[in-house]
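With one protein chain held back, the other chains of the complex are shown just where they sit.
Should a chain be cited, it is by its letter among A and B, assigned in written order, with residues numbered from 1 in that chain.
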Amino acid sequence: MSEEKIEVKRELVLPGDLIGEGEMRPGMGAYAQDGKIYAAQIGIKNISRNYVNVFPLKGHYMPKFGDKVIGIITEMSANSWLVDINSPYPAPLHVNEVPWKVDFGDTGKYLKVGDVVLLKVAGIDEAKHVKVTMKDQGLRKLTGGSIMEISAYKVPRVIGKGGSMINLLKEHTQCRIFVGQNGRIWIDGDVDGISLAMRAIKMIDENAHMIGLTDKVREFLEKESKEIGK
Amino acid sequence: MSEKIVSEILRDYIHNSLEEGKRIDGRGYDEYRDIKIETNIIESAEGSARVHIGNTDVLAGIKMTVGSPFPDTPNVGVMTTNAELIPMAAPTFESGPPDPKSIELSRVVDRGLREGHAVDMEKLVIKEGELVWIMFIDIHILDYDGNLFDAAALAAMSALASATVPASQFAGQYPDYDLGEDFPMPVKNYPIMSTFVKIKDIILVDPGLEEENVADARLSVSTDSEGRVRAMQKGLNGGFSYPEIQDIVRKATEKGNELRDILKKSL
Partner (left out) sequence: MGMKTDIELIDKKGLRLDGRKPDELRPIKIEAGVLKRADGSAYLEWGKNKVLAAVYGPREAHPRHLQKSNKAIVQVRYNMAPFSVGDRKRPGPDRRSVEISKITSEALEHVVMTELFPRSSIDVFIEVLQANAGTRCAGLTAASVALADAGIPMKDIVVGVAAGKVDDVVVLDLGKEEDNYGQADVPMGIIPRTGEIVLLQMDGDMTQDELFKAMEMSIGAADYIYGLQKDALRRRYEMIAAEEKEEMEEVEQ
C-alpha cells in the first residue's frame, strides 16, 4: 500500500511567523495577537475549518487523558511508585491503580526500579499533575524484548494510516511491537528481528528527507529480512 | 551528577545481544565508533582540538602563561589539566562545583599525558628555578554519548600536538629573560588512552552510552608508541580477573596505535 504523492506546498513555519488573520482563530501551536495569528513552534502549518494550527516537529511528550504509555519505574515508596513516562512530568502510580492487592510496604515485591510497564493516563489537571493506572485491558509489566525512544510526534508515522507502517514492520521482523503514545516503543522477538525493527524505526524517526518513506522502509525491510532469513 | 535509571529490559537486551556475539549498534567487540579530530579551531587558545567519537563531542583548549615553577621541580614547566562535564552535554549533568566524575576524568587524562611524557617539560623552562611556562589544559565535554576518557585524552593530546608556545607575547613583560620567538609545543610522545568495559564477562572497547550504563567494570589504559603502559584506571564497582586485564592491556596497545595514526593524520 503506497502513499499517494500529493502535490502540496510544504509550509514550514517558525515561532513568530504570521500564519493567519481576519476570521481565523489560533489552534494548536499558534497564538493570536492584535487580530493576527502567529506560529508558536517550529512545525507545519495546517488549516482546519477556521482554525490555523501548527503541527510541531519537535518537543517533549505532554500526557493526554486516555493515552497508553510505556513507563519506567524510577522510585518506590511504601504505597506507590514513581514512573518516568518520557515527559517533563513524572507520574505517580498508586497501589490502588494496579491489578494486585499490595500490602503497605510490599511495593517492591510487585514492581521495582527499572521495571518497564504499560500504563494508561487516567487523569491530568491544569497544573499537569498526571495520574496513571495499570487497571485496564492489556496493561501490565513488560518483560523481554527491547525498548527504544522516538519523538512523540513521530508516533503516528510509525503506526501509519490504519496501521499500515506498523504492520509492515511486524510482518518483516516477526516481532511484537507496541508503540506508546509517549514515544517509547517495545519490541519483542529474536535478537535479529529486534535489531531490524529498531533500525527500521530509527530510519522512520531520523530520515527526514525521504519522500515516499513507506516504500523506502518496505524496501529496506525486504532486503534486510532476506539476509537474516526471515 | 544524578544517575539515569536504565530499564531492566534494555539491560537484558544488551546482554542477550552480546550472548549472540552482537553489540546493539552492530559494532565488533574491538571496534571504535567513527573518530573525527579537528585542531586549531579556537584562536584565543594556544592549542585546541575538537574530537568526536561517535556522538561524544569533546573540545580541549590549551592556554599558556609564564610564572614560577613548583619549588620541588625547579627545572620543568607546569602542566594542569581540568575537565568539565558541562550541563549541556547530558540531561543528567548538573551545574556546580566539580563532581567526583569530572575530577577523576581530569586526573586520569592528566596522568596519561604526564606519565606518557607527551610534552618535554624541561623545554618549557625559561630560567631554572625562576621562570617557566605554565600550561592549562581545559577539556569541555559538549555532548556525552559514552567513553569520555578516550575522547578527552585524544582531544588533549591533539591540542598539545598542534599548539604553539606564545613566547613573543610575553617577551615584553619579562625583558630580563630571553623568551625568544613563538615555538611549537615540545611534544615528545603521543600517549593514547583506550577504554574497555566488561558486560557479563564480555570485554568491549569504546563503550557507547547504553553499554556504559549497564557495564559491570571499566578499564582505561594509556600506552605509548612503544607499547609501554603509562597509566591505568579501573572504574565502576565490578571486578576484573587477571587474564582479563592482560587481554585488555594487549588490546589497548593495538588500539592505541590505531588512534595514534588517526591523530597524526589529522595534524
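We take it that a contact is a pair of C-beta atoms (placed from the backbone, for glycine too) under 8 Å apart; a residue touches a chain by one contact, two chains touch by 3 or more.
Here the structure is a predicted model, which means the values were calculated and not measured.
Interface note: of A:K161, A:K202 or A:K226, the residue touching the hidden chain in the full complex is A:K161.
When the full complex is taken into account, the listed residue touching the unshown chain is B:E94, out of B:E19, B:E94 or B:D261. In the complete complex, the residue from B:H140, B:K198, B:R230 or B:R260 that touches the missing chain is B:H140. For chain B, the residues touching the chain absent from view are 42-45, 48, 55, 57, 59, 61-63, 65, 82, 84, 86-91, 94-95, 97-98, 136, 138, 140, 142-145. For chain A, the residues touching the chain absent from view are 3-6, 8, 10-12, 14-16, 29, 31, 33, 38, 40-42, 44, 46, 55-60, 88-90, 126-128, 156-157, 160-161, 207-211, 213.
Basically, only the chains that are shown with their structure count from here on.
Per-chain Cα centroids separate chain A from chain B by 38 Å. On the chain A side of its complex with chain B, the touching residues are 72-74, 84, 113-116, 142-147, 186, 191, 194-195. Chain B makes touch with chain A in their complex at residues 5-13, 16-17, 20, 22, 24, 26.
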